[in-house]
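Quick one: structure below, then a few questions.
For this depiction, one protein chain was excluded, whereas all remaining protein chains were kept in their positions.
For reference, chains read A, B and C in written order, and residue numbers begin at 1 within each chain.
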Amino acid sequence: MIVAMQEHATEEQIDNVIDKMVNSGVNVHRTTGTTQTILAGVGPTANLDIEEFKLLPGVLYVHRISSPYKLAGRGFRPEGTIVTFRNGVQVGGEQVAIMAGPCSIETPEQIHEVARQVKQAGASFLRGGAFKPRSSPYAFQGLGIDGLKLMREAADEQGLLAISEVMEISQIEPMLPYVDCFQVGARNMQNFNLLRELGKVRKPVMLKRGIAATIEELLLASEYILAGGNYDVILCERGIRTYETYTRNTMDVSAIPVIKKLSHLPIIGDPSHGTGRRDMVPPMARASVAAGADGIIVEVHPNPDKAVSDGAQTMFPEAFTELVGQLRLIAAAVGRSL
Amino acid sequence: MIVAMQEHATEEQIDNVIDKMVNSGVNVHRTTGTTQTILAGVGPTANLDIEEFKLLPGVLYVHRISSPYKLAGRGFRPEGTIVTFRNGVQVGGEQVAIMAGPCSIETPEQIHEVARQVKQAGASFLRGGAFKPRSSPYAFQGLGIDGLKLMREAADEQGLLAISEVMEISQIEPMLPYVDCFQVGARNMQNFNLLRELGKVRKPVMLKRGIAATIEELLLASEYILAGGNYDVILCERGIRTYETYTRNTMDVSAIPVIKKLSHLPIIGDPSHGTGRRDMVPPMARASVAAGADGIIVEVHPNPDKAVSDGAQTMFPEAFTELVGQLRLIAAAVGRSL
Amino acid sequence: MIVAMQEHATEEQIDNVIDKMVNSGVNVHRTTGTTQTILAGVGPTANLDIEEFKLLPGVLYVHRISSPYKLAGRGFRPEGTIVTFRNGVQVGGEQVAIMAGPCSIETPEQIHEVARQVKQAGASFLRGGAFKPRSSPYAFQGLGIDGLKLMREAADEQGLLAISEVMEISQIEPMLPYVDCFQVGARNMQNFNLLRELGKVRKPVMLKRGIAATIEELLLASEYILAGGNYDVILCERGIRTYETYTRNTMDVSAIPVIKKLSHLPIIGDPSHGTGRRDMVPPMARASVAAGADGIIVEVHPNPDKAVSDGAQTMFPEAFTELVGQLRLIAAAVGRSL
Partner (left out) sequence: MIVAMQEHATEEQIDNVIDKMVNSGVNVHRTTGTTQTILAGVGPTANLDIEEFKLLPGVLYVHRISSPYKLAGRGFRPEGTIVTFRNGVQVGGEQVAIMAGPCSIETPEQIHEVARQVKQAGASFLRGGAFKPRSSPYAFQGLGIDGLKLMREAADEQGLLAISEVMEISQIEPMLPYVDCFQVGARNMQNFNLLRELGKVRKPVMLKRGIAATIEELLLASEYILAGGNYDVILCERGIRTYETYTRNTMDVSAIPVIKKLSHLPIIGDPSHGTGRRDMVPPMARASVAAGADGIIVEVHPNPDKAVSDGAQTMFPEAFTELVGQLRLIAAAVGRSL
C-alpha cells in the first residue's frame, strides 16, 4: 500500500501513519521529497481497510497496490483456464462456445423443439431457466425441478450440455443430476454464501457480472468459488447499468478483453440481457466474438412472441442460425474456430 | 399502456399491434392523428412485457402507464404508514428516529459500551451486524447468533430496539427472538425468495435500496414483503453507484422526498454507507433530515480505529452526540421532533 | 403526447390538464378506463415542456410520443446517408472507412511519417489535432493553423483526406482551406452556437457523442447542423462515463446498431478514446466493425511513447497494420469491404 502525505504534513502526522501501518503488520519504506512524503507499505495488506488511512490527519491519498484477488488473477495461471465438460466440449480454448435456448423452460414440446433448432445451428449448450428471479411478485416464477428434467431429456436427445440458473443454496443438490453447468445470475453475483457452496461442487459454474459490479468485484466474487477448490469458473458480461436507457443495459464489450488480460478465467458475452432487444442481439454477439469472447449465450425460442418471459430479447431460430454463420467468419478473423 | 406508431405505419401494422394488445386482455382505444396513430390500452397490463411491443413493425414507442407496484404506492394508503414498535417507538410519524451502533458486533464490552453511548446521545435503535456479507472471502464474517444475543442484552439494558441484517431465509427463524427489526441489505434488495419469506413474518423489515436500483425497483421489491401481509416496511436510501469515486457511493438524497411522494412507506437515510467516510456522515445525516427523512441509521463504535469492519465510515461517540444535537434543530425546522 | 391521470383523479383535475393541452395547440383524445383516464395529445408537441404537465394535480405520468428530432431520424432518409468526399471516398456506404493519425500534430517529420504509415496500412483519412482541449491549463495546447498546414501537406502527399477538431466558431474560417472534414469533440457536442455555424459550412462534419450524452441527445445535437442545410454529418461513438474505471470510458458499442436503426446518418467508432488504452484498441475496433460501424478513427504515432498527448491510447504503426488486416476479414463477415 502507498500513503501519500499532504504537502505540509507534520512529522507527528507522518509518525502517526507509520505507527498505524506497522501495527497492521506492514513494513514501511519512507520517501521524503522536497514538498511531499510518501510511505510505501509492503506486507499482508489484502485485508487492510485502506479507507481508514484516508481519514488520518495529514494524509492526501491512499492506494492499495496489490490486487485484492489472488486465485482469479492472470498471474495464478498465466496460460489461461480451459473448462472441459464431460463430453469433451471446452470453454476458454481455441473454440468459441455457443449456448442458446429459451429464457424459461415451458413445455416438453417447446424445449425439445428449441434444443433441436439450436443444435442444428451449431450450439453446444442448451440454456433454459427453471427458477426465475422476477422483479415483480406477480410474474411467472418457473417450473422448478420438473423443468430441469425436461431440459435434461431434450439436451441428451441432441447431445447438448445443459446450463441453468441456481438461485439459492437449497437448489444446488436437487439440480446436480440435471445440469452440466450452474449459472449464477447477475443479482446473485455477490450472494457470497451461495458462491461459497458452489466452490464445493465439482461442476463448472458460470458467474454473471452484476448490473453495477466493477470488473474487480466480478473477479473478487469468482474468488469465493475458486477458494473452495472449484476452478471451473466461466465469467459472463451481460450489460451494466448506465444513464443510457434506449437499451435495457449497456453491454460493456470492453470488459471482455480487460478480463482476458487481468484473469485466466474464460469470459463469454450475453447480448440478450446486454441489450434487452432482439434486434440488437446479432450485432452485439458479433462484437463480443470480435473482441475476444470465449463464447456467447443467447436466448432463442421457437416462437418468441409467445414466450412466457423475456420474449422481447429472444431470437427466432432462423435469425439465430444466420447469426452463427456470421460468428463463424468472425471467429476465424480473430484466430478462433466455431 | 400506450403504443405510438411511427409516422408512416401501415394499417396492417396497426392492426397487428391491436391484435396483440387484445390477445393480452387489454381494451384498445385508437387515436388517429394526421401523421401518427396512437393506441391506448386499458386493462390488466401490470404483467405485460411491454418490451415485446417495442419490436413490432411500425411501432415507435411503448410506455406502461400504470405503476407496476400497487401496495407500495401512495394511493394505497394516502395518509402514510407509521411503523409502531413494541415499546411504542414509531418510524414514519412526527418523530425522526435515530438508529446507531457498530458495523459488526464484536465483544460484550464493545456492544454494551456503544449501546450506552448511543442511548445517551438520543438513539432509539441499536444496530449491529452479526451476519456480514463481505466482498472478500478472506474477511471477517461475523459472530452469528452469538452476536445477536450480545446485542439483545445490550439493547435491553438500555431500553433500545435492536435491528440487524438477515442474509438468507435460514437465518430468519433463529434471529426472531433477538431482533425487533430485520434489515435487508443492498445486495439482497432483489433476493425475492428472502423478501417473500419476510412477508410472512410479523416483525418490521427495513429494506435498503440496492446500489444500482431505481426508486421504482425499490418500491417493487418492497411489494414482495407487503404482498405477504407484512405492512411494517421501512425503506432506506444508502447511496447509489455513479461515476464519482471520491465518496464510496453517491447518496441520492432526492430519493427521500421522491419516495415520500410516490409511496406511503417511511424512508430513512444511511449516511455511513452513503458516503463511506466518517467525515462526510454528519453533513449527509443533516441533509437527510432536512430533505424529510423519517430517520437515520449511522455506524458508531467506541473506538472506530479498532473496529473489525467499516472503521473508516464509523463515527466516534462524541461526534455522534454532537450530530444528534444538530439534527434536533433541523428536525424542528421541518416541523418534526427528535 | 400522452398524459396518464392517477387512479382517483377528479374530473376537475382532468379538465385542467385538457385545458392546458388545448392552450398549447394540441388536440386531445380522451380514453376513460374503469380506474384510469388517459389523454392523448396530437399536434405540435415538439417544443412543449412536458415536465410541466408532470406537476399538475392528478397526473401520474407524461410521455412525449414523437421524436424530438426530425431531420436526423431514419424516417427522413430511409435509405441512409452516404457522405461523399471530394476524392470519391464515401462514409456510410458499402466500404468501412479507416481514419488514423496522431492525437496532436507535432512536427513535419512526425506527421509525414505517420501519414505514410497509415496510408500504407489502408487508411483513407489522416487525423491530427491542431487545437487541443486539455483538462489542465498547464498542458500542451496544440500548434494551431501551422499544424494544419503540415497535416494538409502530408495528407496530400499520400492522397489522404484530412480531419481535425474545431473548438470554436472563430476557428472555422481559417481551418477551411486545410481540412476535408471538421471534427466536433465530445466536450462540444452541445456547443449549439458552434454547431449552428457548422450547419452553414459546405464541408462534412464528424460529431462525437458527449461523455454523458444519450443517443437521443446526440441525434438532437446533429439536428443543429442539419437544420442549417449541411447534411454531410457523420456521428461517432467514443465512450461514455460509467462507474467502471478500469477503462477511461465505457465504449457503448451498442450505440452503433441503435443509431443505425434510429437515424440515417453514418456512425463510426473511436476505440482510442473509448478505452484510453492502446492494448484495448484492437479488440474494440474489431467489435465496432462487427457491430456495423461505418468506420473507425484510431490514434497512431510513429513513436507513441514520445507523443506529446494521449500516448497511452496511441497505437504503434505495426499494430495498426495488423489491426486493419483483421478488420478486413470482419468487414467481409458483415457484408462490407475495406
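Assume a residue touches a chain if its C-beta (ideal position, glycine included) is under 8 Å from a C-beta of that chain, and two chains touch if they have at least 3 such contacts.
All values derive from a computational prediction rather than experimental measurement.
Contacts of the undisplayed chain with visible chains (whole complex): A, B, C. Considering the whole complex, the residue from C:I145, C:I172, C:A312 or C:L329 that touches the absent chain is C:A312. When the omitted chain is restored, the residue from C:K149, C:R187 or C:R328 that touches it is C:R187. Checked against the full complex, the candidates B:S24, B:Q95, B:T250 or B:T321 give a single residue touching the omitted chain, namely B:T250.
Residues of subunit B that touch the chain left out of view are 212, 214-216, 240, 242-247, 250-258, 261, 274-275, 279-280, 283-284, 286-292, 326, 329-330, 332-334. Those residues of subunit A that touch the chain absent from the view are 2, 4, 6-8, 27, 29, 31, 33-34, 36, 38, 40, 42-43, 60-61, 63, 65-67, 75, 241-243, 245. For subunit C, the residues in touch with the chain missing from this view are 20, 46-47, 49, 51-52, 54-55, 68, 133-139, 167-169, 187-188, 190-193, 196, 210-212, 217, 220-221, 223-224, 227, 241, 248, 276-279, 304-305, 309-313.
The working rule: only the chains that are shown with their structure count from here on.
In this structure subunit A contacts its sequence twin subunit C using mostly the same residue numbers, the overlap exceeding half.
Nearest to the overall CA centre, using the mean of each chain's CA atoms, is chain A.
Between the CA-based centres of subunit A and subunit B the separation comes to 27 Å, rounded to the whole angstrom. Taking each chain's centre as the average of its CA atoms, subunit A and subunit C sit 30 Å apart. Residue positions of subunit C with contacts to 2 or more other chains are 242-243, 245.
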